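Of the protein chains in this complex, one is absent; all others appear in place.
What follows is chain A.
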Amino acid sequence: MNVILSPSRLERIEMLRQNMLVEPQVCVEKALYTTESFRSTEGAPIEYRRARALDHVLTHLTVGIGPGELFVGRPTGKVRGGPLSPEVNSTWYTKEMDTFHTREQENYAEVPEADKQIIRDCCAYWHGKSLFDHWQAAVPDDMKFANGPIIGGGGFCLNTQYYGHISTDFGKMLEKGVLGLYEEIDKTIQSLGTFGDVENFTKEQYLRAMRISLGAVVKFAHRYADLAEQMASGEADAQRKAELERIAETCRWVPEHPPRTLYEAIQSTWFTYVALNNEAWGAGPSLSRVDQYLYPFYQADKAAGRITDEDALEYLACFLIKQNGQFTVYSTPAAKIYGGLCCRLGNTIGGLKPDGTTAVNELSYLMLEAARFGLTEDIMVLTGQDTPQDFLVEAVETAKILRGKMKFIGHDVLVRQMLHDGRPLEIARGCAITGCNSPSVPGWSLDLPGGMINLPLIFDLALHDGYSPRLGRQMGPHTGDARTFTCFKQVYDAFKEQFRFFVPYMHLYKNMDKKMFADYSPCPLQSAMMQGCIEKATDITRGAMYPYMSYSMSLSGAPNIGDSLCTIKKLIFEDGTYTMAQLMDALDRNFEGDEAMLHQIQRLPKFGNDEPYVDQLVDDVLAFTSGEIEKIPGFYGAKSTCAAATITGNIPMGADVGALPDGRLAGEPIAEGGISPHQGRNTSGITATMASVAKLDPMNFRHGSVLNIRIDPDAVKDRSKLEKLAMLVRSFHAMGGYLVQFNIVSTDTLRQAQKHPEQYKDLLVRVSTYSAYFVELSEQLQNDIIARLSFGSV
């Protein structure tokens, strides 16, 4: 579309961008007000207590409007803040708060002593009461041994994340406003039978809690209206004064009422988002299909001559920058998995309309242009056969400008995945991307992740009769001495037996986690934003979304298993070059003195090079493992599904795994991205990598998967090459590929950034599935990024 912004607009955007580049700070306010509220509601029903706590937080959270801001509402009391949630997990804040500013991974500003006192006090209250404490009590100690090494990032509560990995229906809030939702609630209350019936009474209580939560959002907006009015009265600059007055007027109107303009619609959406995040902070709620639910307002404004495309672009740029002011505070072990200081509030654009035609509209293009101002949280582009080519080229060009920060998801395979789980076609087409890479239908479905399975560690156990040499303990069943195995099937069967042994444990940890939320942490506000929760008077954590519910587990390191099985099949049992005993000796020596064997292993076919021999093994591993997982249902009858992703968990997971038959040395990271070929092994070019990945049956990882491809900036230097990259994306999706993202940055740039972090504060890179500021990552992670897939010569 090429909308040119005036210098004054560009100046505003640059100022907002710079103001966002401040040191991240821990904010204790949410913890403080939540705890205060819970202390005052002891003994009351949990829904009521949760709603009161949200109300208390939003009534007291420090409000602030930065210079030049058009959209307001800070998710924390800081410009760029991360709140604490001791009510979810209170076990580690007091241990780590002294080193938040010095720890290697993800550090924040030093926490002042006064705040530390608040943290100590809050944690003392939540000790024994937090979700994680409840989980600890619910799962017997002798059954916990697989939590951590085998299934990392287990429950949400362990990682201090709420039940927030969801796509809510922002369109519903825009259509009805809080007042409209009140009406819906009141109607349901009236239709309930007598409150003498305890069941009816409980429902009514629940709906009242929902009303309190919604009211809290309005209060929060009105506090911003007050602040803006106050600032306007003291403002000397006439233009800014007018802006502040407009902010005041807007915050007075939305989200209480349905918005009348695009400007109001964006503000309403942001307030709703901030409130949702304060109710359930963690792997944040997705902003879902932004270009769809905002589009009617854009159209109306344009038709009435109220705005120009310049106005719309400026709004969207400000909105995207505003999204960067928050992050989730993780413990050191969790930070190793979810590293990157962000909230993962994806903006999904493109895709299909419910009738199956392309959903790309003017706002989709404007979102791409707005994203080019940088600093944006995730942009997910849904593409398929009918996606206009120029839109895809614009998207690729935006990815180039953002040094790769853009995810391309094939909507055809996505819809097939949704249909597989029984979602009706029109609903399936409404799909958005939640979290890093997970499909979910805003308002209609609940698709939650539930931890990552360290497949290479399970393979390690299969090679050692259930014993882990790295961890020094017997973890799995006795499946025999691998030295005595005489055929490929015996090896594979040992792996399968080990895997089957752990499956019920994985489900227990995950399902018990979900149960803790249902029992101790319902989310009335989130529920109000979903279809059917009001009518059913049932919370989202308590099965209200049935039958459109799935809980997944992520299969990590499948490429390592495929490559390892390939070594065993080819080198040991087909060619007979070595015996199993010789291979085991080499593995146990970490290949020291076995360079010849290692060299031969490295020359074998590897996943990611379009070699059917090994690709088929990876596919088979995924089919087997997901098949086993799906046998046990999730809590409240949710379907059990799988994803294939690691985020940055491939590094800590690898630390627990010994040398593997694929030639990976002990302790090294495992393959990243779930189905991305192991770092550096895909040497046959992008198309071969894409072909290998697209060959895998996507029905085995319906909760998402990630293919990372790094591209030299030179490969996208002009329009004709960008068009080819767009064609590549299109081909990948036509072949059945799901998500691909490109890291377009040179190795030299990254090395420079390591040497001079201060000069590269704004250097955004993809870390696995989402983006992070490169200089804020640990040195090891930085090196891992540099070592990742490279196709410098395309």
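Basically, contacts are C-beta pairs under 8 Å (C-beta built on N, C-alpha and C of every residue); 3 or more make two chains touch, one makes a residue touch a chain; residues count from 1.
To be clear about the criterion, contacts and distances are computed from a predicted model.
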| item | value |
| --- | --- |
| The complex's invisible chain, by UniProt name, from "Cytochrome c oxidase subunit 3", "HesA/MoeB/ThiF family protein", "UxaA family hydrolase" or "Glycyl-radical enzyme activating protein" | "Glycyl-radical enzyme activating protein" |
| From A:Thr41, A:Thr202, A:Thr332 or A:Thr687, residue that would touch the chain that is not displayed | A:Thr687 |
| Absent-chain contact - pick from A:Ala399, A:Ile561 or A:Leu728 | A:Leu728 |
| Touching residues on chain A - with respect to the absent chain | 595-596, 598-600, 603, 610, 684-688, 690-691, 715, 718, 720-721, 724-725, 727-728, 730-731, 734-735, 791, 793-794 |
